[in-house]
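Quick one: structure below, then a few questions.
Excluded from the complex is one protein chain; the other protein chains are retained at their positions.
Let's look at chain A:
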Amino acid sequence: MDHITVTKVENVTLLDHFAGKTLSNGILYLTATHLIYVEASDAARQETWIAVHHIATVEKLPLTSEGCPLIVRCKNFLVAHFILDSDTICQEVYISLLKLSQTVLFEDLYAFFYNPKSTKEMRENGWKLIDPISDFGRMGIPNRYWTITDANRNYEICSTYPPEIVVPKSVTLGTLVGSSKFRSKERLPVLCYLYKENNASICRCSQPLCGFYTRCEDDERLLEAIGQTNPGSQFMYIIDTRPRLNALANRIAGKGYENEDYYANTRFRFMGIENIHVMRSSLQKLVEVCESKTPTVTEFLSGLDSSGWLTHIKAIMDVGTFIAKAVKVEKASVLVHCSDGWDRTAQVCSLASILLDPFYRTFNGLMILIEKEWISMGHKFSQRCGHLHGDSKEVSPVFTQFLDCIWQLMEQFPCAFEFNEIFLLEIHDHVFSCQFGNFLGNCQKDREDMRVYEKTHCVWPFLAQKKPDFKNPLYKGLNMYEVLDPSTLPCNIQFWCGMYNRFDKALHPQQSMIESLLEIEKQKMLQKLKALDEPPEELFTSCHFGDLLSQHPESPLTNPLDFMGDLHALSREGGLQAQKDQAKCQCGDCPYERFEIIGSFRAISISENVGFSGDPGISEAMGASEAIGISKASSEEASCSQQQ
């Protein structure tokens, strides 16, 4: 890519302020997709891989006696503090990184040239792995009250909703359209979750365009129809997740909230979750606290307090719990909205679903939930995550907060989730990495316009394949807990060190119970398999069992493996493991020396043999005489290597 004016910088130091030691010198490589730092020491080679889409800010500090500091802050909370020798080169790297990280055109996002060397069919099947509509079937829909309609097939009713929506059977298309006209961004009330046991449901929408006096018959009819789907209850809740003041302010702008008098048998409640701007600045403050060097307990706690982050997490948990209790205990249906119904509404609806239904605490359940309530219902991932260079006021950690809430639940109910913390971190990585098509764009229509389903890969098969690493060994199964009733007392809401200080290894527990248990289970399983005299490859596709993985024929791409190095560190780090082929070059010469020759490339891949043989395909493509390390012809991840 033309953005890269310098591809390799030697004599670079990476500081780690928590470990209390300065790493030895290393080499910094810039590629079109990653910034790679390789420690030069001969022993255990430390590598740090930073996906360019993860870079949030690049900061060049004034020259010091040690050199030119360059700080790269990432969306996954990695903060890399480099010190370069030369000011000129530092400036070049700085400019290159700025350009690289501020993608302007969506076609330049990694997902559009990420190529794991899988067939077209595998790629297409990948997109079919998770079908959010199938989840309604699980809820028994269609049934006598609810129907799945494709009324929005051309995005005519609502451009940010998916083509298929679930609405009361009794309403006409006219009512739906009428209601949509009365809702902000035409986001009319649709079903999110039906609690089969008592017919109480969770529906979601955006705020009504009611101002102070306006009414809409169709909207009132639709809400009444929703109320009637739950004959066991006399009333339905309407939850406005915003603080009252915010909602009032919206009234002046001709929007606002429902008047109980106009909507029969409803109970209206304000909640108090702040808007995206408050959340953005809260996270900013939190990150500053996490970054501060050796704070005292008081400094940390007061910083944590004034960031307000835990207050916001508690607010979201409170609303989620309120909705779950309304459905389970009061047997009442709940309609949820905020302003546009794609941020706070998505948070609390999906959280309430997790509380109510053990299915969403499984791998498939969580994937479906994210696909359903976030992706297809139009959470604006592209803007909230800042995928493209644009309006920074639209960026907000709404989805991060949702993952934080799940983590809070996992802390309180360690045996209730099929997955572990690393799964959440990995999802968080890919929301920002732009490596897969799922989180691109702001709604389903965007993704169709971008032809995401034809041109990119789906994230879920990639994650499903790494399931052994994400397993929670303490999980007690689907039937062990029904509805979760978490405590949202302040003392039970915790700071998630694993997320916000994720890359400060020195702060984490130095041994992991979960990893140790997974290892025990793995050993047991291997023993059983040995006893059965069966090849074990079907069961273990984790990075610990690298060689088995590459034999996995269906996998659309193979997880590059660290088979010699520190596996624990690797899985903790999560992070684009696909790219983190922590190659230990003990048995070959260092591939990085060749980067220079090649110039820029997309990704490297190193197989378990760590031999470096020429790959004609790549060599030809690049017109270079040498190829970077590819060997064993398995379904290895390709290095996408055309030169820009």
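General observations
Simple rule for what comes next: a contact is a pair of C-beta atoms (placed from the backbone, for glycine too) under 8 Å apart; a residue touches a chain by one contact, two chains touch by 3 or more; residues count from 1.
Basically, contacts and distances are computed from a predicted model.
The complex includes a chain that is not drawn, and of the options "Gamma-secretase subunit APH-1", "Major facilitator superfamily (MFS) profile domain-containing protein", "Myotubularin-related protein 9-like isoform X2" or "Trafficking protein particle complex subunit" the UniProt name matching it is "Myotubularin-related protein 9-like isoform X2". Only one residue in the set A:D87, A:D305 or A:E454 touches the chain that does not appear here, and it is A:D305. Of the options A:T57, A:S86 or A:Q494, the residue whose C-beta touches the omitted chain is A:Q494. Across the entire complex, the residue among A:A151, A:I368 or A:C385 in touch with the chain not shown is A:I368.
Of the listed residues A:Y94, A:F235, A:Y453 or A:Y475, the one in contact with the hidden chain in the full complex is A:Y475.
One chain is missing from the display, and on chain A it is touched by residues 18, 125, 128-131, 134, 138, 290, 294-302, 304-305, 310-311, 314, 359, 362-365, 367-368, 412-415, 418, 473-479, 487, 489-495, 497, 501, 504, 506-513, 516-517, 520-521, 524.
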